[in-house]
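Missing here: one protein chain of the complex. Every other protein chain is in place.
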Amino acid sequence: MKAINSEKKGIRYLFIRSLDTYTLLAMTAILTVFFLSQNPLFLSIGNLFNLIQQNAALIIVAVGMTFVVISGNIDLSSGSIIVFTSCLAGIIFSGTGSIWLALAACVAMATAIGAFNGLLISRLRINPVIVTLSCMIWARGLGLAVTNASSIPIDSAVLTTIYQPFLFGFINISLVIVAACFVLGWHLLKNTRFGRYTYAIGENENTTEQAGVNTKRVIWVIFILAAFLMGLASMVDLARLGSSIPTIGVNMELDAIVAVVIGGNKLSGGYGSFSKTLCGLLFMCILSNGLSTLGVTDDLFFLIKGGIILAALAAQITSNNVKSSYMRAIHAK
Amino acid sequence: MEPVLEMKGIYKRFTGVQALKDVNLKLYAGEIHSLIGQNGAGKSTLMKILSGNYKPDQGQILLNGKPVEIGSTAEAAKLGIAIVYQELSLLNNLSVAENIFLGREVTKGLSLSSKAMRAKTVQILTELGIQNIDVDQKLEVFPLAKKQLIEIAKAISMKPSILILDEPTAALTNEDTVRLFNTLFKLKEQGIALVFISHRLAEIKKYCDRGTVLMNGSVTANVRMQDVSELQIIESMLGDTYKSFKRSEKANIDRSRPFLAGKNITLKDSLEDVSFEIYAGEITGFTGLLGAGQDMLWRIVYGHAAANSGEIYVKGRKCIIDRPLKAVQLGIGLLTENRKEEGLFESLSVLDNISIPSLKMYRTAKAFPYIRVKKVKADCMQIAQSVNIVMRNIFTPIKFLSGGNQQKAILSRWLLKSLDLLVFIEPTRGVDVGAKSEIYRLLENLAQKGKAIVVVSTDTTEILGLSDRIIVMKDGRIRGVLDTTPGEEELLRMVQGKEAAV
Partner (left out) sequence: MSETGYSLRNTRREAASGFLGKFGILIVAILICIAFSAASDKFLTLDNMFNIFKQISIVAVLSIGMTFVFLVGGMDLSAGANILLSAVVTGALITSKIMPAIPAMIVAILCCGAMGFINGVFVEKFKINPVIVTLGSQLAIKGIALIILRNYNQWIWMNKDETLKFVNVGTIGPVPVILVIVIVLYIIAYLLLIRTNYGRQVYAVGGNEKAAVLCGLKTVSVKMWCYIICGITAGMAGIIAACRLGMVNTQVGNGMEFDAVTAVVLGGASLKGGEANVLKTLVGAVIVGLIMNFLTLNGVHPNFQKVVTGGFILLAAIINRLTIYRKA
């Protein structure tokens, strides 16, 4: 390799190398400033805390989604799996009265669905868009059907403790779960073979397979992991709402994928990290939270959120293009 | 001494082509054995049988005297056979160390021991004499030559007893080649049997111990390098075809006005101030090492890639070609070396593949978009027959045709459009020998009809046989323009930068 290019240590290089992150943080800052102007309490500790609490499910799902995206795949079923498992938990609870059984069923069913989807994708080689899209449809339908589209209140002490602060006056079990998932996910991706294979498969599945890696199994596990996390997210939402509400989780799939992609993880695979997901989550949480504190009504909410997401994605792509052409110019052929 | 590996009586057939006929090969430990032959002679096929990608129709493979069946690439690896292809099997988004250990990572419990792997990688590279590589760098920043060395290091780290290298020097400069062979000599000392596939005779003569020559799927010679001359090797490689494909007559070319002229074309790190002229009725050959810039140059002229500066003049008028559409409108057509990714519409029929770019002129009326199918079919059939495309009928999906016929079909696409300048990059890559000569004849005919033809190829034999004029490129510059036909060795030296006694 040629001697370290002096350009590389320059400020311009270091800046452009993370241009996509900076663009995202800039947009996040703009949004924050705007929301702050409309609501001076936006950056209060209370509201920031709310931000994380309300989006706990999203954060957990995004952890799994990061693996899916880096491996070059996509998973559209998060919202529906959450709805279905939550309804299932509600039914089991009202039937047996056992909260543990309900929660176990919730997570187990999610994992089972993930295993099913993963098999179709890795073994039968069916396009993940089709598999998870259809899952998105049938799982939600099944959930609505078995509960007749009505909520089932779950009155359980176990659930309330999940949201009871036990440390420093605000840390509760749900936050611990969220933090644990995120940290464990980060470690898994960065420091284990599984994580490395995720990157490799995202770059080129064939080459990775030739190197002796059981790519089919890795992809299968990725989808199982993602679905397991959806089950956890469902559990956390159940605890927050105190009942299973079949209309939650709407747009969760879009939010999770956008959070991961807008942060800078490439949908084509092989590139990204948890720090990027973190930035993406920051953006999405602030966007959702901000819009709801503005008291925006449903229809306008859709329009604005959709519009901002599209605009933000466009900005990200543009900054990515700038970055690639710069990088290409810097490195020799 | 017993051979480490012996292939006996190998036959392999693909639809329509007998790729290998009764091939025998003996490899000894501590020896560099070269596998010599033209494109399409069967070298890659033979090695793919060894690497587990193909199964022979007939024949035996003996490893250390014992017969073996190589059913898959994994099995080949277990048997100690490693192969380094020209298309590298490395992942760009991982670092050097991560690539070398892919699939065999060192772990402490569940976590990766990155430090240990890094240290081992440095050790492997040093043992092979490969220097100046930061093993933590992501692979995408390295140039092709370094990537090849890393790929070899990866193959070596699996401790094979047989290492096959498929055309490793196509992209390398002299210095790189010397470095490569220093590494290979170290391996020789360790007792590994090496197979070196190439059609670069000077290198083969200089570095290899023995060689097997393939022509049209059969072995025509099995010699010790010190016992034969280059000429003798060439004769075994090309047989009669060498004598037969020479241009029948070099035409008188009108050099008063070039059809296309490029001036001062520059692309950072690829091309440096390239200027040239192309004349109608002439076949101009561009050659050089892989990566010397000759294919990049034509992608730029065609509008498929962008240059930093430079001008292009078509028929004397300056033109800005920023996309292929403009090039086609100016009468230029390009066939790339990569027909599978950039040329074929695989799921469509031969008819579609030939006609789609030209459909606009088959409209029933100026404004009405309905196409006159009968006329399209008739015109395409005529062209297909004139280039002798072998197919069941013109509606056959093009993916069912052999490589040579596919190439002819894509060629026909441009013929239907009646263009003035046709550029072919590696026109006979992956084409069997029979179709090859048909394509050469075709190019010659086109030139005689007055079209300007450009052939870009790293195959110096091909360039020598085809071209009226040869332009040699090296490191992004034009090294020389040859009007009279040089000898192959002289051309090769020019391609590699001459001077240094290789």
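To keep things simple, chains are lettered A and B as they appear, and every chain counts its residues starting from 1.
Going forward, contacts are C-beta pairs under 8 Å (C-beta built on N, C-alpha and C of every residue); 3 or more make two chains touch, one makes a residue touch a chain.
Quick caveat: nothing in here was measured; it's all calculated off a predicted structure.
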item: Contacting the left-out chain in the complete assembly, out of B:59, B:357, B:434 or B:480; value: B:357
item: Touch with the omitted chain, as defined above, among A:126, A:158, A:173 or A:294; value: A:126
item: Of B:336, B:412 or B:485, the residue in touch with the unshown chain; value: B:336
item: Residues of chain A in contact with the chain not shown; value: 74, 76, 120, 124-127, 129-131, 133-142, 144-145, 149, 251, 253-254, 257-258, 261, 267, 298-307, 309-310, 313-314, 317-318
item: Residue ranges of chain B at the interface with the undisplayed chain; value: 14-15, 17, 19, 44-45, 48, 54, 302, 304, 323-325, 327-329, 334, 336, 341-348, 352, 355-357, 359-360, 362-363, 369-371, 373, 399-400, 402-403, 413, 429-430, 432
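Quick note on the criterion: only the chains that are shown with their structure count from here on.
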item: Whole-Å gap separating chain A and chain B, where each centre is the average of the chain's CA atoms; value: 44
item: Chain B-facing residues of chain A, complex; value: 1, 187, 191-193, 196, 199-200, 202-204, 207-208, 210-213, 270-271, 329, 331-333
item: Interfacial residue positions of chain B with respect to chain A in the complex; value: 73-74, 77, 89-94, 98, 102-105, 107, 110-112, 114, 132-134, 137, 140-144, 146, 268-270, 291
